[in-house]
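Before I ask anything, here is the structure I am working with.
A single protein chain has been omitted from the complex, and every remaining protein chain is retained in its original position.
Going by the order they are written in, the chains are A, B and C; count residues from 1 in each one.
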Amino acid sequence: MTDPNSSLSHLDLETPEKPFLDANELVINMGPQHPATHGVLRVILRLDGEKVLGLECVIGYLHRGVEKIGEHRTYTMFNPYVDRMDYVAAVSNGLGYCETVEKLLNVEAPPRAQHVRVILTELNRIASHQLWLGTHALDIGAITPLFYTFRDREEILKIYEKYCGARLTTHAFRIGGLQYETYTGFEKEVKNFLTFFRPKIDEYEELLTTNRIWVERTKNVGIISAADCIAFGVTGPVLRASGVKWDLRKAQPYANYKNFEFDIPIGENGDTYDRYLVRMAEMRQSVRIIEQAVNALPEGPIMAKVPKVMKPPAGEVYHSIEAPKGELGYFIVSDGSTQPYRVRVRPPSFVNLQALDVMCRGQLVADVIAVIGTLDIVLGEVDR
Amino acid sequence: MREIIEYISSYLTSDQTPGAAGNMFWALVYIMLVFLGLSVAVIAMNWLERKILAHMQVRLGPMRVGPHGLLQPIADAIKLLLKEDIMPAEADGFVFWMAPLIVVLAAFTVFVVVPFGPTHAITDMNIGILFMLGVSSLSVLGIVMAGWASNSHYPLIGALRSSAQMVSYEVAMGLAVVSAILMTSLNAEGTGTLSMIGIVRAQQAQGEWFVFKFFPLGLIAFFIFAVAMVAETNRAPFDLAEAESELTAGFHTEYSGFRWSLFFLAEYSAMIAVSSIAVTLWLGGWLRPFPNWLNGTPWDQIFSIFPGVTFLLFAAICFFNTVRMPKHPLFRIQTIGLAGFGVVLGLIGLVLFVPAVSLRVQDVFWFSTKVAGFMYLYIWYRGTFPRYRFDQLMQMGWKVLLPMGLGVLILTAGVALLQENIWHP
Amino acid sequence: MAPVATPFFFYLFAAIMLMGGIAVITRKNPVHSALALIVALLAQASLYLMLYAPFVAGVQIILYAGGIMVLFLFVIMLVSIDRSIKERQFNRQWVVGMIAATALGGLFVAVYTKGKDIFPEHALSVAEGDNTQKIATMLYGQYMFTFEIASLLLLVAIIGAVVMAKKRI
Partner (left out) sequence: MVAKLKGNYGSGMEALTYAGQNYMVVDRSLIPEILQVLRNEEQFDYCVDITAVHYPAREKQFDVIWVLYSFARNERIRVKTQIVDGATLPSSVPIWTGANWLEREVYDMFGIKFDGHPDMKRILLPEGWKGHPLRKDYGILQQDNEWVQINLGIESGQ
């Protein structure tokens, strides 16, 4: 079943187009220290003038061996480590890990815990998208949105700080539920944030959506078709912007997402502009979900009955959630002891980054920056 | 001795620029004045850009060095001077050394013909505008040399970009300038002028700024120039040559310390230079608002107090912020400093009320105010626009601005011919 | 403005121009050659200024130093730098060079000795102030036809360049 729409047939690196004027092609090393590679990504670009003939990503500069560490820590001890992968969406990482271990233990978090988890995770999605928007716009040359998004992201971080004491690597969830009850005024503050944040999304859109230069810089840049997305395993907003209506929160609902109403925003062309619109729409949907969750926050326990010393029965489980960047999967093998026998993380950034080459081919250097930005990668998660 | 004094004082009664009068002494004085004024303007611009941009971006900008960060540019200058001057190992030494010099030289030399007032210019060349365009086009050489000599890929790409960009936008810029020069020829003799002072005089004689002339033709030409001049100076949204997210710092990536500060200096003085061209050609140069409509002695006197009032306003802002300073002992020095700065500004304002001074300084004041407006626009652009991509930039230059410039030129010529037929049947 | 120390400046600029010209053909690095050529062109512009031809000088700076030479440099940089530095001088055409130089020298001598009736010996009576206008009247009056022919030639050259660069139009 080869898709005729797929552009992968152009993928042979060996025959680059004949360069103009017989000028030697330029090989440029972008990164690992470069302002626009969002961390320590190194991209080796082969250029003809300004046109990209091909590129290769060199990663691993931030490799900390998270999977190896997981084999040497108990289930509870490993929980904070996962926050350090996608450090701008630490809560999502924690949610995925906790739910996977809960699957192994065959327990389920109580409803109140589920609700709080949804609220915090969706807040985290907003925070992650805000950070993406700011840096992406900065890469394209608009410096001002960065400060606006950071100003508003601060409000989310304040809620986190009040809830669990940390702002970035929150370690908010525990296996089986939550450790902390919400603080007094939590619901009110979340609602306040929602009323504060709604006009802010309009403000971002006002700055960029109809901005001529922004549209010119992002429309028809880094196009990837739905077929290519699926072939590369690209997920998240990138896949949705290509027109595939697929979101794990709907497709295979986890936590208690099935109780909430929300839409899956999709794009048409799979270009950078569509990805921008999809993410903006996702922020609005997140606001919707949070509003429903916080209005229907049930009373009750926040922790399921889990043993102090966790010894899940031998077996293996793969569980994945819709992180802000795409499908974040955990594959945990238990041998019945207190430590996982093997923890495998399926990082969305790592898989999405593979598509960079096909998205950039034939574009200009400036577009590479835009595409790296629009893929929304976090190197902590790519390298683990 | 007396001869020398006579030589010096003889100029004061003439109504020419020192260069045109052939007075060496005053020419030197003017050169020093322009150089000093330009340096102060660059320093002020540096501070203002950071402050204004910061306030656009919901932050405060420099606040630590001096009250409201007023001494920040000076601190930065000291830092740059003390920094180690690094030259890449494989760089082409001589060219690397020459590049910033050429850029600075080009940026400063253009001010030889900038008319701050009818007599306040170093000299008045009869090819003034041509000279300005020519010399400012030399700065691209420095940029190309810098990019090439650094022997590194990013600067090279930056240099290639900026050379292509500047050469292409010069064409559109030239066409817009020519249409303004055409307008100068709408007089009894039918001959125009390239002299900067002559151009302003022509606007005075015709009774309107060229930006409103043959509406909307003058406006379109002005618009073309206003876009092209941002591209010429490599500023946002056309700052591809130094696009930091793509090329780290573009052509001056490998420069550091003093040499880098030369590029910085050149960039800002080039901005002032092109703004001066725009002001001279379209916005009436040193002319005060409505010189023909609101003429007569009372109006002259009303307009002559503007410089002083402006400085008093600045002083008032300073004093207002002095009162708002935190009342903490640690802030005492800063508070005193701010108040002192306010006093200095106020004194300048008071001096400007003296008729003899205000008469001579008025032209400079109006000219600088107009240029300052452009400077604010530059900062505003930087705060709001994303960056163009290279091919889009070229498309804009060649496919939009150039045809527009040609069209405006032809239309201006046509309209001018028609009017001339009506005037001189 | 009264001219000051005319012979001194004439010889100065002439010397700079000659040195620039020599540097153009002796430098191994093409970028250095191009830069030397710019120096020569700027010195030439100064000589034009001394001949009371400010317009020509200005155009010389704008077009040659600011425009054409930048494109020269552009092309030199586009063609790999490393390779062009290492490349030996390939144009060892002494014979042709000698013949050309002799012919040019002969022409100079001929003009200097015999050309007195062709070229006026006295200075042109055109005032500096009217220089630009005078050029305009001559260019668009007396020499209109040649001027248009030249621009046509340039147009053909542009079209040729586009055809050569683009495989498909």
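The rule is short, and it goes like this: a contact is a pair of C-beta atoms (placed from the backbone, for glycine too) under 8 Å apart; a residue touches a chain by one contact, two chains touch by 3 or more.
This structure is a prediction, so every number in the text was calculated from the model and none was measured.
Of the chains displayed, those contacted by the omitted chain across the entire assembly are A. Checked against the hidden chain, the listed residues A:30, A:172 or A:234 yield one contact partner: A:234.
Interface note for the absent chain: among A:221, A:244, A:321 or A:378, the touching residue is A:244. For the options A:178, A:287, A:302 or A:317, the residue in contact with the chain missing from this view is A:317.
Even with one chain removed from view, subunit A keeps its contact list with that chain: residues 1, 8, 11, 59-60, 63, 65, 67-69, 71-72, 103-104, 106, 228, 230-234, 244, 246, 251-252, 315-318, 320, 327, 329, 331, 333, 341-342, 344, 346, 350-351, 353-354, 383-384.
Note that only the chains that are shown with their structure count from here on.
In terms of the distance between Cα centroids, subunit A is separated most widely from C.
Inter-chain spacing, taken between the CA centroids of subunit A and subunit C, is 60 Å. Contact with two or more other chains is made by residues 78 of subunit C. Those residues of subunit C that touch subunit B in the shared complex are 1-2, 29, 31-32, 35, 38, 54-55, 57-59, 61-62, 65-67, 69-71, 73-74, 77-78, 81, 128-129, 131-133.
On the subunit B side of its complex with subunit C, the touching residues are 19-20, 22, 92, 95, 125-127, 130-131, 133-135, 137-138, 140-141, 144-145, 147-148, 151, 156, 159-160, 163-164, 166-167, 170, 174, 191, 194. The residues of subunit A lying in touch with subunit B in their complex are 26, 28-29, 34-36, 50, 137-144, 146-148, 151, 207-208, 211, 213-214, 216-217, 364-369.
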